[in-house]
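The complex is shown incomplete by one protein chain, all other protein chains being positioned as in the whole.
Labels for the chains are A and B, by order of writing; each one numbers its residues from 1.
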Amino acid sequence: MFFHIVLERNMQLHPRHFGRNLRENLVAKLMKDVEGTCSGQHGFVVAITGIENIGKGLIRDGTGFVSFPVKYQCVVFRPFKGEILEAVVTMVNKMGFFAEAGPVQIFVSNHLIPDDMEFQSGDMPNYTTSDGSVKIQKDSEVRLKIIGTRVDATEIFCIGTIKDDFLGVINDPATA
Amino acid sequence: MSEKGGKGFSLPTGKAVKSSLKSTPSTKDASLKGKDDSSTKSKKGRKVQFDSEGLHEPKSNFSSKFDNPAAASGKDWGKGGKGDKVGNGRKKEPQPLELKIEQELPQSAKCLMDCEAADILQGIQEQMILLSKDPTIKIPVSFDKGLQYAKRTSHYTNPQSVRKVLETLTKYGVSDGEISVIANVCPETTDEVFALVPSLKTTRSVLSQPLKEVLSELTKLKQST
């Protein structure tokens, strides 16, 4: 789920970047530093949308750098256990399939694919119901439920399931 | 092991369900377009944007109910680990507890519906296009992917109207997060809502009727593909 959130960060800036463009320089550095990063607390920082407040600079002893507390608004994306996401399938194999929801990667094990869907190998591996009416293959869109998440500095990985009511394929590329 | 895999999930996960899912109008093809042109935009433009007035702030139409303790405590949260809980042992229940430890988490966080996020992100992207001076600076992958995702999963063109409709549910104790999930999954029936947002089941008796009305309102707001 996307969130709008206020975060705070101490930005270190060298005095050579001061002057009329101080604010711009701080913001540029902020964007470089935080966009695309993630943390367990707030997930992926997708975009900074505004600066709320730049506090008074504090000179760091002995370095010449000045540290500014910056409060900024940003859009973050963080999947939660129990959340429903729509994801695009990226790889199908006999253990299950991988999918992507925004910057987040998800694995759905064959344990968590409905029992009536069977793995079919071949040049376009897929999971298909016995009557062939529903098929999951690369580029299919599936609605899944997140049951586990792991957050690293630059990556969020999730375990998902489609073995529940109202979960599964929402768009079959083969018929789209 | 395989039978473990099937355990605990409520059934039926039949074809009927899936095919109804399949028939859900999907709007992604259209909304996916236009993402490609984002890779060459300068970040520079955005600085200007910050300095100028123009943040794409969702403004006050975002309720911030979670600043209100009463809203939070109103519901049962014990359901996490009951013996009869669904998918116990593998499907661990709600994780919000994870956040509990993180005292430093900013409390100002607001849930966004995907369509709102799409609006905000697209606004930023458009600003970038407009103000782009340095085509060598690339937009981070996470921005692209986030935008692409938000556009793909947005089922509505007019987030304000959607929120207006859904916010009528807050008086039945439906939270911001639940509202976002409902908006994001674009359900067709109340059964679908209760299945996908099981926390609502506790108030099902009072919620069913207003929810039904909300869903029919939402149907009118769906993007035409």
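Just so we're on the same page, a contact is a pair of C-beta atoms (placed from the backbone, for glycine too) under 8 Å apart; a residue touches a chain by one contact, two chains touch by 3 or more.
Here, contacts and distances are computed from a predicted model.
Chemist: There's a gap in the complex where one chain should be. From "60S ribosome subunit biogenesis protein NIP7 homolog", "Propionyl-CoA carboxylase alpha chain, mitochondrial", "RNA polymerase II C-terminal domain phosphatase-like" or "Phospholipid/glycerol acyltransferase domain-containing protein", what does UniProt name that chain?
Modeler: For the chain not displayed, UniProt's protein name is "RNA polymerase II C-terminal domain phosphatase-like".
Chemist: On chain A, where is the contact patch with the chain that was removed from view?
Modeler: Interface residues of chain A facing the absent chain: 4, 6, 8, 39-40, 50, 52-53, 71, 73, 80-83, 91, 93-96, 98, 107, 109, 111-112, 119, 121, 123-125, 146-153, 157-159.
Everything that follows uses one rule, which is that only the chains that are shown with their structure count from here on.
Chemist: Whole-Å distance, chain A centre to chain B centre, using C-alpha means?
Modeler: Taking the average C-alpha coordinate of chain A and of chain B, the gap between them is 13 Å.
Chemist: Note which residues of chain A are touching chain B in the complex, please.
Modeler: So the residues of chain A in touch with chain B come to 1-8, 23-24, 27-28, 31, 35-36, 40-42, 44-51, 73, 75-77, 80-86, 88, 100-103, 109-112, 114-116, 129, 131, 133-134, 141, 143, 145, 147-149, 161, 163-172, 176.
Chemist: In the complex of these two chains, what residues of chain B are touching chain A?
Modeler: Within the complex, chain B contacts chain A at residues 1-2, 4-6, 9-13, 15, 17-19, 21-22, 24, 26, 28-29, 43, 46-47, 50-51, 55-58, 62, 87, 90-96, 98-99, 102, 104-106, 108-114, 116-117, 120-121, 124, 140-143, 145-150, 152-153, 177, 180-181, 184-185, 187, 192, 195-198.
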